[in-house]
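With one protein chain withheld, the remaining protein chains of the complex are depicted in position.
For chain A:
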Amino acid sequence: PSRAAKVLMVGAGGIGCELLKTLALSGFSDIHVIDLDTIEVSNLNRQFLFRKSHVGQSKAHVARDAILKFRPNINIESHHANVKDAQFNVDFFKQFNVVLNGLDNLDARRHVNRLCLAAEVPLVESGTTGFLGQVTVHVKGKTECYECQPKPIPKSYPVCTITSTPSKFVHCIVWAKELLFAKLFGDKNQDNDLNVHSKDGSSSKLDVFERDVDEDLDQYAQRIYDHVFGYNIEVALENEETWKNRRRPNPVYIRDTLPEAVKQNGSSWDCSNDHEEPSAMASLGLTNPQEIWTLAENSRVLLEAFKLFFEKREKEIGNLVFDKDDQLAVEFVTAAANIRAHSFGIPLHSLFEAKGVAGNIVHAVATTNAIIAGLIVIEAIKVLQDDYKNYRMTYCLEHPTKKLLLMPVEPFEPNPSCYVCSETPLLLDVNTKVTKLKEVIDKIIKSKLGMNLPLVMIGSTLVFEDGDGLEEDEAANYALNLEKVLAELPAPVINGTKLTVEDFQQELSCSINIKHREEFDEEKEPDGMVLSGWSAPVEKQINSNGENKSAASSSSARATDDTVEDPSKPGMKRKLDELLETKENCDASSSAQVVEDDDDCTMLDGNPALIKKKRLQ
């Protein structure tokens, strides 16, 4: 079957390289590859089709060239593009016999899932994190689609934990990244929760973070330092209630941590070297990223990094977004997070660890990807042969359970209440008098429902459309509608109204019934709206006779004593998900909490930037 098949591979990274190799060696000769990324040094420990000399080039193209070297007579078409681009529409997908995913984010996976459903092409999904991995098969009508089981959403933190009461290092990192770094170097028009008022109101400025005209850089840096680590903490301490049951933070001032710096105004450390990347660590002679710096060292790094941004990268200020590959940004965030951690009695971390947390770096190794790639091809062959009774979801574990390192599980039937592959309407609780259409689109339609270019209709009235090719007056009209509260839209949205939401490209359409509610819990429902109606499926497996059996709910109860369930029974799937969702045993430096990926293929994924930003605002 492999010779005749036309295969689409989405992703040419960790899994992609191994997969392309395995496909080629297994006789596949008609392959398309899509990947938007370019090659980075940190890829080279596992993405073996790439060399140092390829850094900066397109993964899709280089992968293709590398494979053709040992299999010159096969067809590989490489696309250096985003799979969400309009060119990859349903017609494009329809030409393939099977689609194989090697992606690193939930967003793209959902998008591909919808296109595969629309094109009626089977999808083999996969993901890896360190030594864990999985391969799953999704065939419309026969098995669950990728979205039948809700995927875990990435962890986000309540605003007050970040701004006032951090208790873990990751809270300090988020503060340093999303508040301090963003405030100083990012878009000035973004809302930011940092306290901008100064101590004595003596300065006429509204925003204490603004640099005074002709203010000396050293002085500016120290002033900001004292403001965020000293003054803001003192202000927070004034609220007794907050600290009744919590350890009180210690304000930190530059005069205490770096007394000599205060006197040395105007002279900076030796940074006269004009090498490529300005680095505070290099200027200060700190060479080991795995070393945990003292409070004084962190303070020096912070001030130095601060100054280097202004001295060497001034043009970028106002536009910077944190990037884990931006050495200076990582140094800045590490130092800031550490100083804050010190205040709050949280253990400090090395740059290496901090970078992992701040950059949501996922640990990765070649072997797991090789195993998963092999399993993908095995499932792909079954799919091509229509061998549906033998489709398996295979989980690659770190330690053998019941002597198995690879656990095959039969796929489940489609979830009848999955809004993606069936037709169930959803329910949205929202305050229609106060909530703007824009918020519903951002928080629900694009974010939770994963639509890329949605269209919103109420009855026959089109209130919003996204995409190119809009007329000027249409676009203006939609822009106006975005700012209107639901109840005041041209077709008013009130209790009981039904919204129809569509994404043409994904060929996904669903209905949302509106329920008007006035009160929302700030902590539990911070979005001010709640989407429901998408329930977890009753576990029905297709057994080897092709019959369906439902799981009795008692058999899927989690065992509280140590018996491990048989992998072929239902309920095992849930147990596996629980097993796979714990990440404690993953990293060597136990303190780093790796949240989800940014770089390579994982199972537990999400779009951190999207969700975290929204939490904080």
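In the analysis below, a contact is a pair of C-beta atoms (placed from the backbone, for glycine too) under 8 Å apart; a residue touches a chain by one contact, two chains touch by 3 or more; residues count from 1.
The rule is simple: contacts and distances are computed from a predicted model.
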Omitted chain, identified by the protein name its UniProt record gives, among "Mitochondrial inner membrane protease subunit", "THIF-type NAD/FAD binding fold domain-containing protein", "Superoxide dismutase" or "Protein ROOT INITIATION DEFECTIVE 3": "THIF-type NAD/FAD binding fold domain-containing protein"
Per the touch definition above, residue among A:Pro251, A:Pro289 or A:Pro425 touching the missing chain: A:Pro289
Residue touching the undisplayed chain, where the options are A:Ser42, A:Gln57 or A:Asn513: A:Ser42
Residue among A:Phe131, A:Tyr146 or A:Phe464 touching the omitted chain: A:Phe131
Candidate in contact with the missing chain, chosen from A:Ile76, A:Val362 or A:Ile376: A:Val362
Footprint left on chain A by the chain that the document does not show: 21, 24-25, 41-42, 44-46, 48, 51, 67, 69-72, 130-131, 244-245, 269-271, 273, 275, 279, 281-283, 285-291, 347, 352, 356, 361-367, 370, 378, 399, 560-562, 584-592, 594, 599-600
